[in-house]
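Removed from the display is one protein chain of the complex; every other protein chain stays in position.
As written, the chain order gives the labels A and B, with residue 1 at the start of each chain.
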Amino acid sequence: MIARAEPGRLPSSRLLGAKNTGLLGIGLGVLAFWLTLPPLTTRTVLWPLIFGLLAVAAGIWSTRRGGGRAGWSAVASGLLGITFGVLATRSSTAHLEEIVVWSALIASTLRYATPLTFAAIGGMFSERSGVVNIGLEGMMLMGSFFGVWGADKTNSWALGVLIAVVAGIALAFVHAVFTIHLRADQIVIGTAVNFLALGLTGYLFVSSYGAEGAPTAIPEIPDVSLGFLTDVYFVGPVFANLNLMIWLSFALLLLSYVVMFRTTIGLRIRAVGEHPRAADTVGISVYRTRYAAVMTSGALAALGGAYLSLGFVHTFDQNITGGRGFIALAALIFGKWRPFGAFAAALLFGFSSALGDRLPDYFAEGSAVPQLFNVLPYLLTIIAVAGVIGRSIPPRAIGRPYTKQ
Amino acid sequence: MEGAPLLDLRKITKRFPGVLANDRIDFDLGRNEVHALLGENGAGKSTLMNVLYGLYQPDEGEIRIKGESVRMHSPKDAIGRGIGMVHQHFMLIPVMTVAENVVLATEPTRAGMLLDYNAARKRVVEISRTFNFAINPDARVESITIGQQQRVEILKALYRGAEILILDEPTAVLTPQEATELFAILRTLVREGMSVIFISHKLNEVLEIADRITVLRRGKKIDTVPREGATEKGLARMMVGREVLLRVEKSQSQPGEPLLQVENLQVLDDRGLEAVRGVSFEVRAGEIVGIAGVDGNGQTELIDALTGLRRPKDGRIRVGDHEITRAGARDVIESGIGHIPEDRQRRGLVLEFTLAENLALEDYRYPPDSRFGWLFPRRMIARARLLLKEFDVRGGGPQTRAASLSGGNQQKVVIAREVARDPRVLLAAQPTRGLDVGAIEYVHRRLVETRDEKKAILLVSLELEEILSLSDRILVIYEGRIVAKRTPDVSEEELGIAMTGGQTGEAAA
Partner (left out) sequence: MTEAPTPAEPEGTIPSPAARLALYQRAGGFVTPLITTIFAFFIGGLVVLVVTGKNPISTYKAIFNGTGLNWLFPWISHDDRITAAFNLQATLLLTTTLILTGLAVAFAFRCGLFNIGGQGQYAIGSIVAVWVGSSFSGLAGIPHILLAIVLGSLAGAALAGIAGFLKATVGAHEVITTIMLNWILFWSAGYIFGLEGPLQDKTQASVPVSSNIAPDTHLHVFWGNPVLQGLHVGFFIALGALVAYWLLLNRTTLGYEVKAVGFNPEAARYAGIGVGRSIFLAMAISGLFAGLAGAVDVLGWQFHVGVDDIQGSSVGFIGIAVALLGRNSAPGIFFSALLFGALVNGTSTRNLDPEIFKPELAQNLTLMIQGLVLLFVGTDVLVLYLWRGRQRLMFWRKTEPPT
């Protein structure tokens, strides 16, 4: 380090700050596309073009003033808005109505995003405390299986979810012991944990239910029916019948934000993840904090897994998660290790899955082309870590075992 | 001092595998006192303080605070007993604000768990005002100066109600201006009722700030003396155990043609600030040019630029008539520059490699070590055997891992590699840092011998002694500029003044 430093940055004007302008630009880009879709369905190229260009302009203005990622995102958003907007005006209105039934698409996006949200926020706790969690996939899988198993055995979805959480914590505990106390390489252990979960759930699944398949008629996590919303335009179809766990994920989002950035617990977790020695010297137990954080991540990932099996697909199959834990990891990184960032990324990835679900209408029966949509989360994450649209910077001590003196 | 002293360490003993770091050390501290702990690197100062701060458990001995015998199991215990420590490497979290760093782990809260940030910053402002710290509680630690970061560390201790403040080599990272400010702060603290343990190996500082001075040498306490009557010479004798006279036997230099020429060199540091601001000098064959200066005045960037690790912003570097201004590290080595880096473990050696492999670190790509990308390990080993003998490396053969050697022998390996390549120019950055006296003498002798073989040597060192005893000419670097040129018969005082940018020092920070 060098002795001289610039003085503390001056706070820029709140309203016209570079970042806000960037955010505005992102909104404009989305607007450019949205105008061409039902219910408005503009048929002229003009509107998407105007709003898209405004978005790009705002983005450039923002990046010039240090808006960073928000600025670049605005530029990207504007360009995408123009592209999709123009494309949409070119296709027939009827076809659009058919595919983009907005409310259904959004509801579907939420369903796909929720397991990711749970797991990504779980991952945030672990990684913010300095422990890489490649094992999210395995922890989700534990939740998925033990949720079904528990619900089946106890005939109660609530107990099933509880058992799922316990199983997730148990696996996370293994991860924690090996990475924290025994100071093993966190990546190796994460990989090991995934293998363990895959083998264990598969073994128990075959052993309990035979090779024939999942139990039928297990209790499911109920939907929350908000009758008064049903007839409200647009809002009704989206929110009137969402699964309980989706609402829980919203609550978790707020809660995790408050815990991480507004409480002493969060401050200490972040301190441990940034500079464990410093935390240690003021009397914070690095080990205890990391144990708690990793086990929290196991619990949350398992909740995501339990939602997947008990609330979404209503069954279990070997390796049901199929890489969702890794998408959650991607969402976490893409969202810069922040709850709302991770949630936004989960929504984006969920949207791409939902779209991939609906797009086959465009293609021949059984076509594999929509599979390419699944690539999107991973591609975006590579772009994000490569720093093309603002680098994702991980907690400083991530991946490093801590040795007490 | 009436009654029991505030702090009393009795017969503290701490062993590490193969090392007796503290051997029955007694140490006490009174109220409103600055008690300096003086000793060379490795004398056991930091170990003793880590024992006091609960980071290490003593094998024997007793800690008494206000007459009460206590055990420190962790820093938490020490904090609870009113002890605060400012570590040499700051224990601050760069991405958090000053206030957050100060209150960490003892945060003011609302509703049980919510962090009360306003209360935190209010406390920080209060304490800063009491002790006259100028500090912005909302600034992120990574964006403030090192001197300010140190004050944040002191704030942390004060916030936790510390009565005893341990400062571990606090001036090592400071500019002279900042050091002066630190001393002013320490005096205020003592006036307000604090007691300070000041760890240092710098005699002049200790004599300036301390009330009493305890000298450690090789894990043993030598003596405790009051400042009155203590002299630099006397303290130095206690520290090293004999008259220090590091003047190296050497003949008058016979400088030849210039081998290293630097013109108007400008180099940026990691943050894009200009660290070297237009430096020009030359080093001729058969002379040692010493660059004296306080740490952080552009020496690192200068060396980086000269070794091809950092592209200069402007200026020229030439070796003989070969221009290397924009060359990479490999081209620089090939142009005939040898380099003894300042941190041998991090930069000089691959600790997991054998000595033979380390000795070949720059030659492996040429015959006879390799041909067309094919390596001949036996030839590497054979050559290593000769070099280890020639440079008197002890503790292992060609197939020994570098990590298992002592510091002095590791440095000999680095020197063997660099000198044996027969470079025209040798850059030596802090070549004796952390070495014992015997090894220092060896390194110095070797450098002079290399000089006498008509090489050009550029020595960059923070140790005035070393600069004075080795150099044929001395350049003083301050804030990235060469501010003075001297001959080695200059006095330490005069050099010291030049290094701090003149007596006033108003230009610092």
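Worth pointing out:
Keep this in mind: a contact is a pair of C-beta atoms (placed from the backbone, for glycine too) under 8 Å apart; a residue touches a chain by one contact, two chains touch by 3 or more.
Please read these numbers as outputs of a predicted model, since none were measured by experiment.
Put simply, the hidden chain is in touch with A, B once you look at the whole complex.
For the chain left out of this panel, the touching residue among A:K19, A:R262, A:R277 or A:H314 is A:R277. Of the listed residues B:R330, B:K389, B:R445 or B:K485, the one in contact with the hidden chain in the full complex is B:R330. Of the listed residues A:A18, A:A192, A:V286 or A:A354, the one in contact with the hidden chain in the full complex is A:A192. Touch with the chain omitted from the figure is made, among B:V70, B:V248 or B:L351, by B:L351. Listed residues B:T106, B:Q266 or B:S370: the one in touch with the omitted chain is B:S370. Taking the whole complex into account, chain A touches the unshown chain at residues 132, 134, 174, 178, 182-185, 187-189, 191-200, 202-204, 206-207, 211, 277, 318, 323, 326-327, 329-330, 333, 363-364, 366-369, 371-372, 374-375, 377-379, 381-382, 385-387, 391, 394, 400-401, 403, 405. Taking the complete complex into account, residues 15-19, 21, 41-47, 50, 88, 169, 307-309, 328-334, 339, 341, 346-353, 357, 360-362, 364-365, 370, 373-375, 377, 403, 434 of chain B touch the chain not shown.
FYI, only the chains that are shown with their structure count from here on.
One inter-chain figure worth recording: chain A and chain B are separated by 46 Å, centre to centre, where each centre is the mean of the chain's CA atoms. Residues of chain B that touch chain A in their complex: 50, 53, 55-56, 74-76, 79, 85, 87, 90-96, 100, 104-107, 109, 113-115, 136, 138-140, 143-147, 156, 160, 173-175, 178, 269-271, 273, 275, 296, 509. Against chain B, the residues of chain A that register as touching in their complex are 1-9, 258, 262-268, 270-271, 274-275, 277-284, 396, 405.
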